[in-house]
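Here the complex is missing a single protein chain, while all its other protein chains stay put.
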Amino acid sequence: MIRLDNLSLSVSSFPMGPLCLTVGEGDFFVLMGPTGAGKTLLLEAIAGLVPVADGRIFIGARDVTRLPPERREVGIVYQDQSLFPHLTVRENIRYGLRFKNRTGPGTEALLDRLVEELRIGHLLERRPLHLSGGERQRVALVRALAVQPSLLLLDEPLSALDPAFREEMGGLLRRIRNSTGATFFMVTHDFTEALALGNRGAVMNRGRLEQVGEVRDIFLRPASPFVARFVGMKNLFRARFQGPHALVRNLRMRLPRPQGRESGKVAFRPEHVEIWPESARAPHPNLFSGTIAECLDHGFTCRLTVSVDSVRLTAHLPAREAHRMGLCAGRRVTVAVPPEAIHVI
Amino acid sequence: MIRLDNLSLSVSSFPMGPLCLTVGEGDFFVLMGPTGAGKTLLLEAIAGLVPVADGRIFIGARDVTRLPPERREVGIVYQDQSLFPHLTVRENIRYGLRFKNRTGPGTEALLDRLVEELRIGHLLERRPLHLSGGERQRVALVRALAVQPSLLLLDEPLSALDPAFREEMGGLLRRIRNSTGATFFMVTHDFTEALALGNRGAVMNRGRLEQVGEVRDIFLRPASPFVARFVGMKNLFRARFQGPHALVRNLRMRLPRPQGRESGKVAFRPEHVEIWPESARAPHPNLFSGTIAECLDHGFTCRLTVSVDSVRLTAHLPAREAHRMGLCAGRRVTVAVPPEAIHVI
Amino acid sequence: MRYKGPFHHLTLCCGGLVLAFILLPLWELMTSSPPAALARTLKDGEVVRAIRLSLLASGASAAIAFILGTPLAYLLARFDFRGKRWLEAIVDLPVVIPHPVVGIAVLGVAGRDHALGRILLQAGVRILGSVTGIIVVLTFVGLPFYINTVRDGFEAVSPRLENVSRSLGASMAETFLRITLPLSWRSVVAGLIMSSARAISEFGAVVIVAYHPMTAPVLIYERFEGYGLRYSQPVAVWLVGVCLVLFAALRALTLRQRKEE
Partner (left out) sequence: MRYKGPFHHLTLCCGGLVLAFILLPLWELMTSSPPAALARTLKDGEVVRAIRLSLLASGASAAIAFILGTPLAYLLARFDFRGKRWLEAIVDLPVVIPHPVVGIAVLGVAGRDHALGRILLQAGVRILGSVTGIIVVLTFVGLPFYINTVRDGFEAVSPRLENVSRSLGASMAETFLRITLPLSWRSVVAGLIMSSARAISEFGAVVIVAYHPMTAPVLIYERFEGYGLRYSQPVAVWLVGVCLVLFAALRALTLRQRKEE
């Protein structure tokens, strides 16, 4: 659906290295990365709003590198929604129809369906100024979808919303994607959003793509320490390898398979670290005895830092479980790291 | 430590009703609320930066209502850090000393300790412009703490940071609070932050305090539907009461104790809802049979929507558990709501 | 109820002084002439003609600024290109050129000695001592005010709105007409008023290019030189009145704009 072929941009002293990327038809693709990585810039380049320094952009089968934005058949929804403030909601969502020559009963039916599905029927005569953030976001979606783009670009669609609305809007995005069949390309700095919504994705850092692939795969098997940190792999250690074992300082961990290299990094997700009572025998080879250094309650989850010799391991476990075990700072516990959870970078 | 006595503010068409609030010495108090609730305004009123329309503000034993900010002995740390850009980090953190007449070896020792504890020693000669968000935040903290305020006001100290740094900075805040013994008053729009950091707190909505109390208590027993929604109590239903039971549409739920009223609202947290295989017998009285309508994977947790007759219940459970049970949309399951988890509003 | 320190009082004092410094002479001027003298002045054909000429010439210069300046203002607001800083500097240049020098510079290219001047003369366009000449110098001094005001207005329209409009199928020109212009019409009107006000108050450049036909400022100067302070004041009152109406319109516009934000 999208193919970037050695694309480079140079906008106001921000060089964006040559990028290659393919997004399949019907994908919900998520471009992740920290603030300032260049995500929005890439999105605007795909829409034709930023000049291309070198390389090519294909959308569908067409080379659109030199096409103006109005001929790319690409919808865009910004974080700030960017509704036209001088038009009513109805005029906003019908804005694109005249240019795209979309008239007739088919278009009207689509519009009616979208208005109903996104529950904005009661807002049609109002001005954008007086709508709430969630309402504005839904209107912006309808406006973009009304012209039936084959590709919809979403720029951090959830991050301007209050946390309580985020989940609802996320669910809405998934439903809309399924009902329209359009390809979605979303930018976000929050990897949990990416995991909840996307099937494929990429992590961007300083204008380069660090990893491209299935979102679950990025989440479980990050390709670089940067990606590991970005997706919340709190346990990331330099290690020496000895056959099927890794040596982190003087902790000996069993790996899922032997490594050919001498040294590298091991990483595992905090939610895969298991905490057992001090005397318990867990069904794993990697058992360590440690002391809880810190115990932070985040409501549903409890985040533990456990000192094992000089290594600090981080574990997330359900708060219910933590309470049942009476975990608190200073308690001695047994930490288990299942070998299959350990990822070698 | 802080006492607000019928305080009202009126700044640019934002009326802030008369507020009463007491914050104890040494508290980590968290003022929560959605964007635009007036949280920052209240914080600035306590610091003396916003004119008071009516009422009194006490800090410690002093009535500071009419004192200028420089004589209130209150530190303030803003979301954007607000470091003085024309001064080096060292000049920034020493800025307050000359005015507060804090000189001598005691102050120097404190400063050295803070610089070390917050790991900004290597930044002292640099300008704020080139620091990262986390570094700036730490410098702002040292600057505020250097003059030994008895009260530190924090305006969304974590929300400008990338998600990966938030947890670290949160831990730092707790350690600093414990080592200085100062009272912390923090503003946030994220209730998970509040739960992780604060002991007492309040929820604000449109310039009014909806609930004041222990943070855990607000989290588990919200006083109003607004607070319930704000703290993520996704299950919130209108109910009729019949002795020890509540009737939600035609679902009959056992309550922890009989209600005197005829009708009201019941609420329970999604992480307290248990999901069992269809045939299982859970040790609870409130067992319902339903169909999974949606299953969203958020990495560590899995968010389920289960349709029980016409009622949609939301449940959060660890992703590991959800995978083990093979949950997906369309599966029939048994839902259990422990009576002690149900809160009546 | 907020504590007010000595610094606060210092700022208030300075505010009062500036207020008095600006208002006192103007108040004195507006109240200096008896109503009878003001009424008589209005019947003076020369005065009416001068004020009418001032209004017409300023209006014409604003119209030229609108046509030439609007696209340029959009260019400056939206695009980054090499030499943009220079272009901006050149647009601001007329503001700092001493007023009589503007007139002299314009006459420099309009005379028989200059190629452009000869072309103009052959086309029957006279600059020296003509309404055309007045409009040219008024446009010269008013143009920067128009362009800068309208550029600020265009800049205040989020480029994301234009981006969305184009992704919805509108071309650049359609986007400008349907989105940018409707959202910044206040700035355009404000720019027209600003450049008119600047033009109507111009004296130095006009007096070089055309002493006759007389614009209002030139007439005031002539009355002052010929008959003294007392006789120039009634004409000045009427001209200031016209300027204040323009100024009030400008303020009302910008005030409402701020409120809507």
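First chain written, first letter: the chains are A, B and C, and each begins at residue 1.
Just so we're on the same page, contacts are C-beta pairs under 8 Å (C-beta built on N, C-alpha and C of every residue); 3 or more make two chains touch, one makes a residue touch a chain.
All of these numbers come straight from a predicted model, not from anything done at the bench.
Asker: Per the definition of touch given earlier, which of B:M1, B:L21 or B:A47 contacts the omitted chain?
Answerer: Candidates B:M1, B:L21 or B:A47; residue touching the omitted chain: B:A47.
Asker: Considering the whole complex, which of C:L42, C:V101 or C:I119 touches the chain not shown?
Answerer: That would be C:V101, which touches the missing chain.
Asker: On chain B, where is the contact patch with the chain that was removed from view?
Answerer: On the side of chain B, residues 12, 44, 47-49, 68-70, 72, 74-76, 78, 80, 82, 84-86, 95-96, 99-100, 143-144, 147, 149 touch the unshown chain.
Asker: Touching the missing chain, which residues of chain C?
Answerer: On the side of chain C, residues 5-8, 10-15, 17-19, 21-26, 28-29, 32, 67-72, 74-75, 85, 87, 89-102, 104-109, 111, 114, 116, 139-140, 143, 147, 171-173, 176, 197-198, 200-204, 207-208, 216-217, 220-221, 224, 229, 232-233, 236, 239-240, 243-244, 246-247, 251, 255 touch the unshown chain.
To be clear about the criterion, only the chains that are shown with their structure count from here on.
Asker: Of the other chains, whose C-alpha centre is the longest way from the centre of chain A?
Answerer: C
Asker: Distance between chain A and chain C based on Cα centroids, please, to the nearest Å.
Answerer: Comparing mean C-alpha positions, chain C is 53 Å from chain A.
Asker: Could you tell me the distance, in whole angstrom, between the mean C-alpha positions of chain A and chain B?
Answerer: About 25 Å, centre to centre.
Asker: Check each residue of chain A and list the ones that touch at least two other chains.
Answerer: none
Asker: Could you tell me which residues belong to chain C and also touch two or more other chains?
Answerer: In chain C, no residue touches two or more other chains.
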